[in-house]
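Sharing a structure with you now.
One protein chain is absent from this view; the other protein chains keep their places.
Our next item is subunit A:
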Amino acid sequence: MQHVSPVREPLVTGGKTYHDITNDVSRQVEAKPNIRWAIALAVALFFLGIFIYSVYRTLWFGIGEWGLNKTVNWAWDITNFVWWVGIGHAGTLISAILLLFRQKWRSSINRAAEAMTIFAVICAAMFPVLHMGRPWLAYWVLPLPNTFGSLWVNFNSPLLWDVFAISTYFSVSLVFWYLGLIPDFATIRDRATGPIARRAYALLSFGWTGSAKHWSRYETVSLILAGVSTPLVLSVHTIVSMDFATSVIPGWHTTIFPPYFVAGAIFSGFAMVLTLMLITRDVFYLKDYITLEHIESMNKVIILTGSIVGVAYITEFFIAWYSGVEYEQYAFINRATGPYWWAYWSMMTCNVITPQLFWFRKIRRSVVATFIISIFVNIGMWFERFVIIVTSLHRDFLPSSWAMFTPSIIDVGIYVGTLGLFFTLFLLFAKYFPVINMFEVKTILKSSSGVQHSHAPETMHAHSPNNQAHHDK
């Protein structure tokens, strides 16, 4: 009854059975932490320490610890904020948009990608909150009654839209991710041998039993969540881009920003997914689930979104010339040839040229090349945000206000510190949570494993004893 496609490559290799999937994914959850994981966690914790120290300096001594100035008043922090939010977008794209498009290859990468989304948004949120200077008053961004003696919040401001967009995005992504984890926690609970593990995963699994009625509702809920998350993810980076586009700054005030930011977000997000998944599949022996076919599919998304980003860069330049506005023209010439020329050309090289290498099938299917290019894209997308923010601001309307931005050591510390925070969270996730969505991979196994599952007599458990005893009551 199994269908083997002559055209499509299998999405699960190695002739796996349902039980093999459970075993392969639960293995690292149940095993003692391995040494490679422990070393990685130690490194991540070291960087988390740098983060905590830098945040302490920022809170104790104030924003003066940072390198920004009155001209370049958004700099390193907002660059990092936009970069992290953008990275998060790939997770939602994979879990929501590819679900609506019925792309089966999403099944084995969606869990880790969604986790990445959540951790990336946590890192992103650090920057605007710290930039407030007095983060303990962060709740002032909420529409609270004006008993503080102030006005209501300004609903005409994109910065306030951002508050609503990011918090909705974070909480909905978290719920979507957790809902997906519930059946897999139930699997781990039912295999658990230790009393602590069984109780912990019982609590986490919300008492899931997998009855047909629950599954029926579950699928309805997933589909609707995917349906609302799709416009949500597009709205988030649209609103982030409006932080810039609605202000009258040459280089920012353009209508191309929303689609250009969304494409860039997906571009950088897929690069980060690849960086993480290439390591995960190797460390946790998951090469039968995250196959070259998956890597190739993701690389194709990178060519598409990378090309959109490239076209957007060129369009911006063309429109600056075509508009006839000398300030706009100066802003763009200054980006490419001014004091920050190196940032501009790093961005162009990493984002426009390197992903074009994926037109070659050999490179698209090479793990090493993909890993290197994914790092290049991550760097390139960071420079994109830096170029947009810093080069547009550093030449103010009055030449007497012109300034340069140099990051302070604390700026750098907070940035590499958020990388530490991100990897600490991701490593803990990868160890204690099922890193691949087991039940979704089981759903596609019959149609996409490329192997005929024969029902050999020895796999039938006709003589197996009742093994449900320890879960009674």
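The rule is simple: contacts are C-beta pairs under 8 Å (C-beta built on N, C-alpha and C of every residue); 3 or more make two chains touch, one makes a residue touch a chain; residues count from 1.
Methods note: contacts and distances are computed from a predicted model.
Going by its UniProt record, the hidden chain of the complex is named "Membrane protein" among "Multisubunit sodium/proton antiporter, MrpG subunit", "3-isopropylmalate dehydratase small subunit", "ABC transporter permease subunit" or "Membrane protein".
The residue from A:191, A:253 or A:365 that touches the chain not shown here is A:191. Checked against the full complex, the one of A:202, A:377, A:390 or A:436 touching the unshown chain is A:202. By the touch criterion stated above, the residues of subunit A touching the omitted chain are 1, 17-19, 22, 143, 146, 151-156, 158, 160-161, 164-165, 168, 171-172, 175-176, 179, 182-183, 186-187, 189-191, 199, 202-221, 224-225, 228-229, 231-232, 235, 239, 242, 438-440, 442-443, 446, 455, 459-464, 466-468, 471-473.
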